[in-house]
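Each remark here refers to the structure printed beneath this line.
A single protein chain has been omitted; all remaining protein chains appear in their positions.
Labels A and B are assigned to the chains in the order they are written; within every chain, residues are numbered from 1.
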Amino acid sequence: MSSSESAVAAKAPLPILQLVDVYKRFNDFNAVSGISLNILDGEFLTVVGPSGSGKTTLLRMLAGMEAPSDGNITLRGELINNVPAKERPTCLVFQSLALFPHKTVGENIEFPLKVKNIPPAQRKARALELLQMLRLPESYYAKNVMKCSGGEKQRVALARAFAYDPDVLLFDEPLSALDYKLKKVLEKELKDLHRQSGKTFVYITHSLEEAMVMSDRIAVMRAGKIVQIGTPETIYANPEDEFVAEFFGEVNKFSVSLNEEWGWFSQDTESSLTLRLPTDWPGSEQATVIVRPEYMRFATSAHEFDNVISGTVFNEYSLGSRIQYQVRCGNKSVLVEIPRTLARNAAPDEQVMIGWNAADAFVAEA
Amino acid sequence: MARLQVSSGLRYASPVLIFLLLGFLAPLVTVVAYSFASPKSFEVFTSFTLANFSAVFDTTNSVWTSFVWSLGLAAVCTVLLAIIAYPIAYGLNHAFGRYASLVSVLFVFPLFVSENVRLYGWVQFFIKNGVVDGVLNSLGWGPAPEVLYSPGITLFGMVYTYLPFMLFPMTLGLSMVPQDLVDAAADLGGGRLMVWREIELPLAMPGILIGMLLTSVLAVGAVAEAKILGGQSVITVVHDIEIAFTYAQDWPLGAALAVLLVLIIGGLTLAVLSRLDLDRVLGRR
Partner (left out) sequence: MRSQAKIRAEFFVRCWAGFVLLFIYLPIVCSALAGLSKSRYFIFPVRQFSLEWWKRTVASFEVQTLVQNSLTVALLVTFISVVLAFFGALAFARYDWRGRQLYQKLLLLPIFFPQAVLGLALLLWMNALGITPSWRTAVVAHLVWIVPVVTLVIAIQVYSYDAQLEEAAVDLGAGRLFIFKEITLPLLWPGIWSGALFAFLLSWGNFPLSLYTAGADSTVPKWLYSKMVAGYTPMVPALGTMSTLSAAGFLLLGGAVIAFIRRRREK
């Protein structure tokens, strides 16, 4: 464990792919507008964003299936803007997986080797090796690929990509069609595979969970731009703005206008609640205070937390190991999330006090 | 990449396009040119007159009656076929189960048998001493009434010949109706007729329209039925055209008739096709 960790740390974080002010226009529409990004050698980078944010276009430019309209993409310092897909050391795993339906599992995996005119015996040996690496039985070699289950197909597609032996693997939401349980298993397998192979993975998804579980770094995209990039922890704890905060989980929002001397108290414009503000106030008159539900707690006294407000329990949602309560405070609805072990048997319409510490909230400019 | 695809599409289309330009468009242009040549001459490209067209519209001339017959028969034929084919198209989608493909092959197959052979079979069915007559005679109810060589049997022959052209587009159209929607409509309290009118029919319309277009257009251009079964009791437009080109040796008149027919057919075809998204109908996208 510690040796492999030090190996990762020792690897100098050189960028393998560099994007400088890259644009992609379709007619009048900017699918990608001005992205600059360094993808480090050996990292697992996930690009997340809502559909239409340009992440697939970005990935296709990395794969060589689209050429940028403007800006430069370099691979280890060499300009590759117009290098076609087949000449790049990148390989894309499609959302549809794009397995060849008329070929067997083995033939699918061997495809890139056949392209390179590698003799059949060698091809087969490599295919069997890859089957083993992806935990598929050897007997699958001759199996019709369309008869494989969703998870098996996923592994075949990965094996085929590895057979090509690219430096960078690109993934276009390959897990999106799978059921929840299988997804959880494959997410972890993919992360293991990343570690084992030492290759660079660039993964796009609109699923926050996938991004959180697998990535070394996450880049958040919105409307063709990267809004924030950082480790999963940074992005979760310190979102750049409301969009990022909301994208990465549920939030309670208070739009605040500073109506007293700046620093400590202000009022939510909607509910007229007076709030104690966190210290990193941006300095503008208007801002949004954001508190994640898991930092909200039920209070027993008005001074237990920096902010305590009262309301009535409206609804209760079980999330498995955690429970969420929807609390009505005036005309505002606030979510409180607590571990099941701390669950309280709140009767509907029961009067409660909830609170949070100012340090657990963060402020986004309005 | 996008630009590259534009050229691939055109490149792949070009052999077919060039072929149709030479084999379809050029002959059409020749026909149009002939229609403006002096009547009963072969002076194509050298003379220009509208005499051929005025001859067609001359009411003292009987040529226009063939248009009336063709259009009328085609309209009736299309309506009859829509009624005949609908239940079968429904069955191919919902009732025949694993026999559906066998049944459709049985309906397709006659297309590959020359229409002469099939129509002549009907002649032998209805002719004196033929199947109907023979059966009635042997039962002592004969002789059978004369049905051959009438406008009615011509219509019958057309309905018979063009059935597959209505049936298959219609089947395709009905297959475009998701069963979920029909179930949902029924679940929301829609009666059978209401669900059919509000859901099934509008969603199946593209296919039904193509079927009606195909049959009406082909029926307007029908000739073999009138010649073989109808015994010239009805002269259809195409028959008139053939007469002008062969016995009458009046190519310009034949060409003028052909041009008018093409205008009717082309107008109808483009009017219907322009309303349809072929990608959706054929590719279920």
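A few comments on the model shown:
Note that in this section a residue touches a chain if its C-beta (ideal position, glycine included) is under 8 Å from a C-beta of that chain, and two chains touch if they have at least 3 such contacts.
Quick caveat, the model's predicted, so the values are computed rather than measured.
Taking the full assembly into account, the omitted chain touches A, B.
In the complete complex, the hidden chain is touched by one of B:Val56, B:Met158 or B:Leu261, namely B:Leu261. Residue-wise, the contact with the chain that is not shown comes from B:Leu119, picked out of B:Cys77, B:Leu119 or B:Ile153.
The chain that is not drawn here is touched, among residues B:Ala51, B:Leu71 or B:Ile84, by B:Ile84. Seen across the whole complex, the unshown chain contacts subunit A at 63-65, 84-87, 90-92, 94, 96, 98, 100-102, 111-112, 114-116, 144, 146, 160, 164. With the whole complex as reference, residues 5-13, 15-17, 19-20, 23-24, 26-28, 30-31, 34, 44, 84, 87-88, 90-91, 94-96, 103, 105-107, 109-122, 124-125, 127, 129-131, 133-135, 138, 160, 163, 192, 213-214, 217-218, 220-224, 228, 238, 241-242, 245, 251, 254-255, 258, 261-262, 265-266, 269-270, 273-274, 278-279, 282-285 of subunit B touch the missing chain.
The rule is simple: only the chains that are shown with their structure count from here on.
Look at where the CA atoms of subunit A average out and do the same for subunit B: the two points lie 58 Å apart.
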